[in-house]
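Here the complex is missing a single protein chain, while all its other protein chains stay put.
The block that comes next holds subunit A.
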Amino acid sequence: MSGQVTIVTGKKSRGGGFFLGGLAWIVGILFVLPVVWMLLTSFHTEEDAAKNPPDLGAPLTLAGYKSFFDTGPWPSIANSLTASILSTVLVILLAFPAAYALSIRPVKKWTDVLFFFLSTKMLPVVAGLLPIYLFAQSVGFLDNIWLLIILYTSMNLPIAVWMLRSFLSEVPVEILEAASVDGANLIRTLRSVVAPIVTPGIASAALICFIFSWNELLFARVLTGTVAQTAPVFLTGFVTSQGLFLAKVCAASIVVSLPVLIAGFAAQDKLVQGLSLGAVK
């Protein structure tokens, strides 16, 4: 997508082109500024971070990061990684066959099924939270990372089904049918025709599912305690301390956001495909 060439239409736009390009830069800088500010503050001492007006040239230090890691965030980061990665794997394992049954060899009323999946995204999660809590409480499943893995799977499954179906529907069925007549051809067709279409779809779906699971707060906050606590819950919990804490909060926010930032920057085009449920390719 980003590689697509856009032709500047009309002759007049060339004159204002310089101005509009500059405007785009200003808007981009304004949007990224809070994050840059957070990054800079995270490297300041607490005393410098609390100065007003701010001191941009203050000496840089790792003290904020050190005091964040001293509060013991690793178990919650490990929990977040476990919940996000395992639920993403589960989502793909469930979504791929479902998407196949909705595109390549579609069941009857496949559009109804597809919209059923999307409609579950519209059920506000708070409406199902209480029964899940009561159930988990009665079977001793509270504060268990597997509960989050199952819930995150259900949260992301509709997105993945929609996306993968959208990609699979581009597979030329005629070639598949012709190839399935003799087996040797089938494997080659799968590798040379199907895989190039499907692999990017799986990558986009996995990226989006990982990001949404990593970010989730409400379920994690209500259903976990000290054992299965995730990184976002940990973040909300440690601002209560007295005294200056801005540099520490900024450092913590950077660390917790880092996996999403890296994944998102590395796969910007996949991000668009994923966010639009595969409608945009």
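Points worth noting:
Definition applied: a contact is a pair of C-beta atoms (placed from the backbone, for glycine too) under 8 Å apart; a residue touches a chain by one contact, two chains touch by 3 or more; residues count from 1.
By definition in this document, contacts and distances are computed from a predicted model.
Selecting from "Sugar ABC transporter permease", "Oligopeptide transport system ATP-binding protein", "Cation acetate symporter" or "L-serine dehydratase", the unshown chain of this assembly corresponds to "Sugar ABC transporter permease" (UniProt protein name). In the full complex, the hidden chain is touched by subunit A at residues 1-2, 4, 6-10, 12-13, 17, 20-21, 23-25, 27-29, 31-32, 34-35, 37-38, 41, 49-54, 94-95, 97-98, 100-102, 105-113, 115-135, 150-151, 153-154, 157-158, 161, 166, 169, 173, 211, 214-215, 217-218, 221-222, 231-232, 235-236, 239, 245-246, 249-250, 252-254, 256-257, 260-261, 264-265, 268, 271-272, 275-277, 279-280.
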